[in-house]
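The other protein chains are all here in position, but one chain of the complex has been omitted.
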Amino acid sequence: MEASHPVLIVENLSVSFETPDGIVHAVNDVSFVLHRGKTLGIVGESGSGKSVTASSLMRLNNSVTATTSGSVQVSGKDLMAASDDELRQIRGSEIAMVFQDPMSALNPYYTVGAQIAEAYEVHHPNASKSEVQMKVIDMMTKVGIPNPEQRSKDYPHQFSGGMRQRIVIAIALVNDPKILIADEPTTALDVTVQAQILDLMLSLQAENGMAILLITHDLGVIAEVARDVLVMYAGRVVEKADVEDLFEIPTHPYSWGLLGAVSSLDDSHRGQLKTIEGAPPSLLNLPTGCAFHPRCTYSSENNGQCETLVPSLMQKGPEHSSSACHLQSARVVQIGREVGK
Amino acid sequence: MSKPIALEVRNLVKYFPTGHKGFLGRPSQELKAVDGVSFVLSKGETLGIVGESGCGKSTLARLITRLLDPSSGQVILDSQDITHLRGRRLRDVRRQIQMIFQDPYSSLNPRHSVGQIISAPLEVQGIVSGDELMSRVREMMALVGLNPEHYNRYPHEFSGGQRQRIGIARSLILNPSVIIADEPVSALDVSIQAQILNLLEKLQQDLGLSFIFIAHDLSVVRHIADKVAVMYLGKIVEMGPSSAVYGRSLHPYTTALLSAVPVANPKKRGASGRIRLQGDVPSPVNPPSGCRFRTRCWKASELCASHEPPLIDMGEGHLVACHHPMEPSEGAGKPPVER
Partner (left out) sequence: MFLFITRRLFFALLLLFAVSVVTYLLFSALPVDPAALTCGKNCKPELIAANRVRLGYDKPLVEQYWLFLKGIFVGRDYGMGQAAFSCPAPSLGYSFSQHECVTTLIGKTFPVTAFLSIGAFILWMFIGVGSGAIAALNKGKWQDRLANAFTAIGVSLPTFYVGLLVLFSVVIWLGILPFPHYESPLEDPVKFLNAMILPWITLAVLSAASYTRLTRNGMLEAMNEDFVRLGVAKGLTRRVVLRKYVMRSAMVPIVTIAGLDFAALLGGAIITESVFSLPGMGKLSIRAVVESDLPVLVGTTMVAAVFIVLANVIVDISYGFLDPRVREK
């Protein structure tokens, strides 16, 4: 049993937004623990609540329309109860974030060097000019930008998408944070560049032992880099598992559908892909009981439980996996093995 | 053995003026978006075009549909050269080639009802009207899996997948023979992607359509295409039957591209011989001399810098433009790993 160092503990996180159309329940009762040096993946489709979960961890949600409950603990401090000042101390130094679109994540009006420097100076107010400059060059070298001295004076638009994402990563890691939240960090990038960026994140992780929370819709990316996985659907965690278990014996009908719907490179025989019928529900008006039941092929097997009762996470198959489904364990494992092959 | 040809593209070229302007505002440079692309699309076939951003695949789609005029080259539809058609004759051709767009959110007019959107091409072409129009639209809605009762609803009342179905219905209403789909599923969630891909395949079988399917997602193209063309900086670097290109890629770029796709199988994680290309795609304004891929290629030699490799047939319709094609012994994963 390896020693575990929890660096982030999230308990019963719920987030809802007030909108003109009503209250959107974006995240419901999400709990997880992030360990030092490990990567936790959150996978889900649009509207699953994965991105809102990510931004709640740094309290980046609109404070006027969002209501957040639950606790988020970093180094023994509850972020949900932290003052604005305490929060600022933590942001960027203990938790940092990488966004989806490197084209829009950098301030177009300042040089990239100035933006990296700014991120360092906020948390090192007494650093000298030369020290800051060295740090900037050092970070740019670390994330693999050629000619860092010269390029630090360039503006974001003078870089390619991949290079910009490297700069965003440099900004995120300049203060050596314990936790890196990466929200779809490679979705906007080409596949060869995606591979470069994922490699970069993993090698930096190996170097400084940070924990990564990786948000993505791409099961391929999850399979490549995550160690543990949360599958989210309609704001809830429906399955929590070791990455290998998830692909070998998935234990939730939604995961089964997701795995079946992915077309793969080995897929030589043409034919119908498996689909999940229908579309994800509106978060304004969630189905009663299990939110997945209207699209679930197996909901008829449970005497109406699925329509009335929200299932809670329970171990159904492999030791470290749990799923929120009313199906019997034996049945879950049987179907899971078929899907996982 | 050879199937009838639906569409042929010969040596298609599109340069966009760009760069710093001179004193009188004349652009000094050209962006070589598409630079000498040729291929043949057989009837009932799906040709997949893959490549990274900036490779010219979307420009190619617009050239074929005549949304852009090519700098040179020909587009031949049903043995008719349509490259320079204008006015009414161009309109007739447009009926035959229809497009499906990437973004189901922005390609539909939010102020028009679904019925209006789907029937608009019919009205523009002035073919049918009144009750017949109505029944054609309802038929089409049913065909693409929309409820015909929703004729009067507006786009915002539909989900992303349904909106893409509306887009598909609109492109099919004129009974085209060729459909050009530009990233038709990349804006959709995985579970919805599968629905749309299945629909496209079913429609192709039922209606005998020929497809050009443009995408950056290699897995999706693998699933749907009979034939694949890989583009890099405005040129086709490899083309052939899917099974050949995916099974035994000959061009180092294809090999690298395939090896960069994340595999949804954690057990294959870190498998031996992953190729990691260095750097970014060079600018199409000033592409490398000779072979355009040479600056990122681990097999490049002096020959590659001086001579542009022609696209030649290596057997069974598997074409490659490379001086040092991959050897079978190298497989898909043997070349030096670069990190």
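A and B label the chains in the order they appear, each numbered from 1.
Throughout what follows, a contact is a pair of C-beta atoms (placed from the backbone, for glycine too) under 8 Å apart; a residue touches a chain by one contact, two chains touch by 3 or more.
Keep in mind it's a predicted model, so treat the numbers as computed, not measured.
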Response to the item:
Sole touch to the unshown chain from A:93, A:160, A:186 or A:321: residue A:93
Discussion item. Going by the contact rule already stated, which one of A:9, A:33, A:80 or A:122 would touch the omitted chain in the full complex?
Written reply: A:122
Item to complete: Identify the residue among A:19, A:46, A:104 or A:208 that touches the chain left out of the display.
Response: A:104
Practice prompt. Could you tell me which of A:158, A:208 or A:315 touches the chain that is not displayed?
Written response: A:158
Response to the item:
Residue positions on chain A contacting the omitted chain are 55, 58, 60, 64, 84, 88-93, 96-97, 99-101, 104-110, 118-119, 122-123, 155, 157-158, 168, 171
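Operating definition for what follows: only the chains that are shown with their structure count from here on.
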Item to complete: Would you mind pulling out the distance in Å between where the CA atoms of chain A average out and where those of chain B do?
Response: 31
Worksheet item: Considering the complex alone, what residue numbers of chain B touch chain A?
Response: 52-53, 159-162, 189-195, 197-198, 201, 216, 218-220, 222-224, 243, 246-247, 256-258, 260-269, 274, 276-277, 280-281, 339
Worksheet item: Which bits of chain A are touching chain B when the two form their complex?
Response: 45-46, 160-163, 190-196, 198-199, 203, 217-225, 243-244, 246-247, 257-265, 267-268, 270, 272-277, 279-280
